[in-house]
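Missing here is one protein chain; the remaining ones are kept as they sit in the complex.
And now, subunit A:
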Amino acid sequence: MPSGGAAGMEPEPDQPKAVAGGGRRKHLAMLERLSKHSSSSTTSTASALPDSTSASPVVAFLTRFAAAKLAAESALSACRASSSPEDEATASLAAAAAAIDDLDRLVAESSHALPPYELRSALAAAADLRAAHRAAASEIRPKKSFSFRNKSRAPKNPPQDPATVPPPQPPPPEQPKPSIDVILPGFGFRARNGATLVKDLRVSNDKDGDFTLADLVSCEVFLKGKCRALYVHKLRDCRVFVGAVIGSVLIEDVEGCTFVMAAHQIRIHEARATDFYLRVRSRPIIEDCSGVRFAPHALKYDGIDEDLKESGLEEETGNWANVDDFKWLRAVQSPNWCLVPEEERLQTVDISEIHEREHDS
């Protein structure tokens, strides 16, 4: 027999789990408790844990933020899910709005104690929920379908300018040095200088593979067709044209290059003085970059439309311009990237006449 007692009668305050399966009333009750707790300094979660003392306001914040976010999300999904009477959906909507208000308040109250990254991601999460709430609201008043695509990331008036908080200095992780031997390199072009490198993935059986470009200097690379993943490492002064990547592109350590490509995700690390002409489903991200510029996709060859379509990349999302700089945690524009001015942009590059055959020079 499980023991009875107070703990069994009431959901634990401040625990995300209390929200997961509960109804709206429970959410509201919990949120009320949350907002009360937010004015006193200890919570049951923080005090029950041996090594999370009051010295760790970030942990306490994250726990409370998580609970409030879950509450908002489940209220939102409740009102989306309900095919039920309109007033029920409206009630869920109101609960969601209250939960989001509480989220904002929580963030505002804690903002002085939060490192900039936590603050920014909390702000972004709250802004996303607001956008979802707006969308849900417009669905309830029967309207046409609504697009979620361009929800804004940051609220217009953040409670505090994150730029005034100095960025944290994470300790560098330990780097043991044993290296990977006996591993076959996958498909790709490696260690070339001044070459024109052409690969048509449509005529080979590599379409389910990944492709690697590594250690290239002053090369032109033409990759037609589709692949599942693309890894790019250490390129200098190269021009790279890629058809369609069904998954993600990871680019590290490039300088003085131009890339024209389409992919679902693009992550760029340690790029310098490089231009990117992109079509991308999600927001491109940069980390440890400087002098990188972005422009819309500009590539053509016979069959590229089919390649893009079959890869789910036929739609121009406009995300090529929505770059997230993980090294720039402030509200103002990152100094590390910009758009290529229109008058400097490449014309659409037509590589139809370039065929598989390497021309070394």
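Methods note: a contact is a pair of C-beta atoms (placed from the backbone, for glycine too) under 8 Å apart; a residue touches a chain by one contact, two chains touch by 3 or more; residues count from 1.
Here, contacts and distances are computed from a predicted model.
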>> As a check of understanding, state which of "RBR-type E3 ubiquitin transferase", "ADP-ribosylation factor-like protein 2", "serine C-palmitoyltransferase" or "NEDD8-activating enzyme E1 catalytic subunit" is the UniProt name of the chain not shown.
In response: "ADP-ribosylation factor-like protein 2"
>> Given that one chain is not shown, which residue among A:118, A:220 or A:307 touches it?
In response: A:118
> Thinking of the whole complex, not just what is shown, which of A:66, A:94 or A:137 touches the missing chain?
Replying inline: A:66
> Which residue from A:64, A:130 or A:233 sits in contact with the chain not drawn here?
Replying inline: A:233
> Which subunit A residues would touch the chain omitted from the figure, given the whole complex?
Replying inline: 2, 7-8, 12, 16-17, 20-21, 48-52, 58-59, 62, 66, 69-70, 115, 117-118, 120-122, 124-125, 168, 170-171, 173-180, 183-187, 206, 208-210, 212, 214, 228-229, 231, 233, 247-248, 250, 264-265, 267, 269, 281-283, 285, 287-288, 312, 324, 326-327
